[in-house]
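One structure, as structure tokens, below. Some questions next.
A single protein chain has been removed from this complex, and every other one stays in its place.
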Amino acid sequence: MATTKRPRNRMFRNINAKIAAIPMVLTTLVVFVGGTIWTVVYSFTNSKLLPKLKFVGFDQYERLWSNSRWLISIENLALFGVFSLIFTISVGFLLAVLMDQKIRFEDTFRTIMLYPFALSFVVTGLVWQWILNPSFGIQSIVRSLGWESFTFNPLENPNLVMYGLLIAGLWQGTGFVMCLLLAGLRGIDEDIWKATRVDGIPTWKTYVIVIIPMMRPVFITTLVLVAAGIIKLYDLVVAQTSGGPGNASQVPAMYVYDYMFQAQNLGQGFAASTMMLLSVLIVLIPWAYLEFGGKKHG
Amino acid sequence: MSYSIQVKDLKLDFGAVSVLKTLNIDVAEGEFIVLLGPSGCGKSTLLNCLAGLLDITDGEIWIKGKNVTWAEPSERGIGMVFQSYALYPQMTVRGNLSFGLKNARMPKEEIDKRVARAAEILQIEPLLDRKPAALSGGQRQRVAIGRALVRDVDVFLFDEPLSNLDAKLRSELRVEIKRLHSRLNNTMVYVTHDQIEALTLADRIAVMRGGIIQQLAAPQEIYNRPANLFVAGFIGSPSMNFLHGATVDNGRAFQFGETKIDLSGYDGGAVLDRPRAILGLRPEHLLIQTEAEPGRTLPAVVEIDEPMGADSLVWLVAGGTQMSVRVPVERRLAPGTRVHLKVDISKASIFDTESEKRV
Amino acid sequence: MAEAVHPRGTKPRRRLSGRNIMLYGTLLVFSLYYILPLWVMVMTSLKGMPEVRLGNIFAPPVEITFEPWVKAWAEACTGLNCDGLSRGFWNSVRILIPSVILSIIVASVNGYALVNWRFKGSDVFFTILIFGSFIPYQVMLYPIVILLREMGLYGTLWGLVVVHTIFGMPILTLLFRNYFSSIPEELFKAARVDGAGFWGIYFRIMLPMSLPIFVVALILQVTGIWNDFLFGVVYTKPDLYPMTVQLNNIVNSVQGVKEYNVNMAATLLTGLVPLIIYFVSGKLFVRGIAAGAVKG
Partner (left out) sequence: MKKWKLAAGLCASVALPSAALATDLEVTHWWTSGGEAAAVAELAKAFDATGNHWVDGAIAGGGGTARPIMISRITGGDPMGATQFNHGQQAQELVEAGLMQDLTEVAERDHWKDIIYPPSLLDSCTLDGKIYCAPVNIHSPEWLWLSNKAYADAGIPVPTNWDEFVASAPALEAAGKIPLALGNQPWQSNLAFGAITIAIGGLDLWKQINVEKNMDAAAGPEMAKVFEAAANARKLAAKSTVQDWNQATNLVITGEAGGQIMGDWAQGEFAVAGQVAGKDYTCLPGLGVNEYISTGGDAFYFPKLKDPEKTKAQLELAALLVSKEVQVAFNLKKGSLPIRGDVDLSAANDCMKKGLGILAKGNIVPSGDQVWSADVQKQAEDLMVEFWKSDMSAADAQAKWVEILKSGL
């Protein structure tokens, strides 16, 4: 029972907890870290169909950044990302606030708003492709009602196609965000509401000044979920527009996939993936620093 | 002398932050120790270390003559009661009481016997088949104590067990805990930030701040002879009055502004001449009178008086320092009245301003 | 947690106040936006092709036919296989059950370990895990192929289960971690003093308290795994292809004219399982989210 026993003891303390953490440790180290390093390393090679360690320096990156399709993809993703974040969260919040007004049929409304989340992006893309199709979708319906000059064909207009995707993306995702935020709203102490009412602060102001700051954790969770979805945007585009018309709705994930597998240029695909990961890191590191580095847990 | 708990050079770091700094405590068998201090002082952390819920960085913990530094909480022979009761919500009271015994694979008859005994001691027999959600706060805390009781251990650890209760229940349960202690006569370590609890329950109090034990002594000792300025200020309500001045005349007098107070009869070490010193006077050790006594009184002006039922507090200003004095409730003083405060120097404390230590 | 699911706003006073008209009006407009595609899908799937071609996509069918549903379920072809979605349905179920179970077990244990049994570097692993949720699946496709090959799991059901577990892990672990950290730590401490170990506390204390978050995890995983196409097709072989592969085949292999009615029926059939789960457990979902996402 001397202190010399300690190191061994420490190693095997809570051994079950350590065993239980193995899947997570392996996943993070092997898959996420390992896979990322692997991808980065091979992005400096000229691997074609199969990964080969023949290094070519920054060639793949030079080519990537001079490729107009890649540049369009980045631009599109930025556009989609910004609008998607703004709209999913603001519409989601608006709906959550409305749902929080002791309304009747709350269950029905919630089900209606949430069900699209159960459907895959492939399905979402197909349905909206159809509804937005000018020859039998909204445009033709409005025209058949007599408004002959009505034009609404976002999927065929390169300048509008990203908004067409946005309509579908919002349809699929806002319900879930609404649920998250509704949950957040209901987690707020009733006394806060009483206090603001006593202070005579108008309701809208209470939301802006008191409630939203108090919901910071929910907003962060929501942000993580929504942003992770945006970066991965792929299925929806493939199903709804295939990146068209032209290259007008290309997104980075499609570029990665196409060059890795269709063009059989793994190096180029990996370079593009690396850039995507890098941009994720640039966004996430400051956040992670604030979230985990700044304050102590426990 | 056999110790129930010995803490030897215990250190605990969270990363670069040192939370507990080389603590040493010996607890005698059957002793009731209260860890007292403001929040963040490390008192709960120390208790968690004793329980084995936190791995310490250095040092040793011995319980009942065994080195348990690296033992599992359940192997240390302790029972623990938490502030939020920590009752398992999905289990009945009986389930809560017997959970630990079942984990120890105790025979069923023995479990039943122990549960019955604990329920009897705590008078919770009618509640045994209820879920915690159906209990009141006081009942919940009784069950929580019962959970420690059934373990039949020699050491009880209490982590602010009464802070979630209202004032009435708190004093009731306080008495109950005291009764329990005198009945079972086991060792108790009790964490609180409430000095009344500390003063009423403890055999000895350990006052902590910043991960360091400031003073470990019997309640009266702590009250009357606080080891330093922090302990003096922390214990007692309202707080001790502090007069900033100097000791003069080879330590025979305390100079406070124009007034000089004679220090003969001071209960402490050599006072010496100190250019900066603090005279600490508890509100109940001052007497309000109308005439001055040179070297025994200091002049003051009444600001306000607060009748508190049993007695009354008078707030005054003396030499620019606000002071409070406890007086019988019948004694009313109008604001602005000029009075003199008589000092009982045998109960006063003098602190060195630099070291903050009592002289 | 249960008390956190009641509405908080001011009580409506009069039935037909301006405020209520605004409130319900807005909700109805949004509901229209959400319900419209489902309406279109259902209506179209009940029409014959001639009517689809002529008519208004929003109009209900003049003549209801279940032919497209039958065709989507049992007759639609991909390549030589003309047995519709029925073929993939049971495969999907076979993939779904072990994947959902394993991924939820692993993620809940992760969350529990991260909250209550922190070890050196556990925050680092968690942070990496969150980064992981941002990695596009396409990027990981190739490394995972290599990984599964080395594990000898490539092309097997268990390989796919592992993949679903890996990619479900970040978000689920986040939710479980948040949920478990909202359970008072003292409860965990009490159980340790009572001599319960890692698994004892997990099964006896944590699990019984965690129904809502398990429902959320269940819904998210059922939806995600059921709707997955990429992993199902890349990491398994045809006799294990999930329903979505057939859906893709039906929708993408155009034989002459696109049979929109069959496509819509196929789409609805494929979405049926997650849809039913949503309709049934929507309320628990919100409750679970309330408990799992609110606490940071």
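Chains here go by letter, A, B and C, matching the order in which they are written, and residues are numbered from 1 within each.
One rule holds in what follows: contacts are C-beta pairs under 8 Å (C-beta built on N, C-alpha and C of every residue); 3 or more make two chains touch, one makes a residue touch a chain.
Just so it is clear, the structure is predicted and the values come from calculations on it, not from any experiment.
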item	value
Neighbouring displayed chains - absent chain, whole complex	A, C
Contact residue for the chain not shown (choose from A:Trp193, A:Phe261 or A:Trp287)	A:Phe261
For subunit C, the residues touching the chain missing from this view	77-81, 94, 97-98, 101-102, 105, 141-142, 145-146, 148-149, 154-158, 233-235, 237-240, 245, 248-258
For subunit A, residues in touch with the removed chain	48-50, 63, 67-69, 134, 156, 158, 241-248, 257-265, 268
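As a working rule, only the chains that are shown with their structure count from here on.
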item	value
Label of the chain whose CA centroid is most distant from the centroid of subunit A	B
Gap in Å, rounded to a whole number, between the CA centres of subunit B and subunit A	53
Centre distance in Å when subunit A and subunit C are each reduced to the mean of their C-alpha atoms	15
Residues of subunit A whose C-beta touches two or more other chains	none
Multi-chain contact sites of subunit C, meaning residues that touch two or more partners	none
Complex contact set, residues of subunit C against subunit A	4-12, 23-24, 26-27, 30-31, 33-38, 40-41, 56-58, 106, 109-110, 112-113, 117-119, 122-123, 125, 127-144, 147, 165-166, 169-171, 173-174, 178, 197-199, 223, 227-230, 244, 247-248, 251, 260, 263-264, 267, 270-271, 274-275, 277-279, 282-283, 285-287, 289-291, 293-296
Residues of subunit C defined as touching subunit B within the complex	184, 186-187, 189-196, 200, 204-205, 208-209
Touch list for subunit A against partner subunit C, complex	14, 16-18, 20-21, 23-25, 27-28, 30-36, 38-39, 51, 91, 94-95, 97-103, 106-107, 109-124, 126-128, 130-131, 136-137, 140-141, 144, 171, 175, 179-180, 182-188, 190, 193, 203, 215-218, 220-222, 224-225, 227-228, 231-232, 234-235, 252-253, 256-257, 260, 266, 273, 276-277, 280-281, 284, 288, 291-292, 297-298
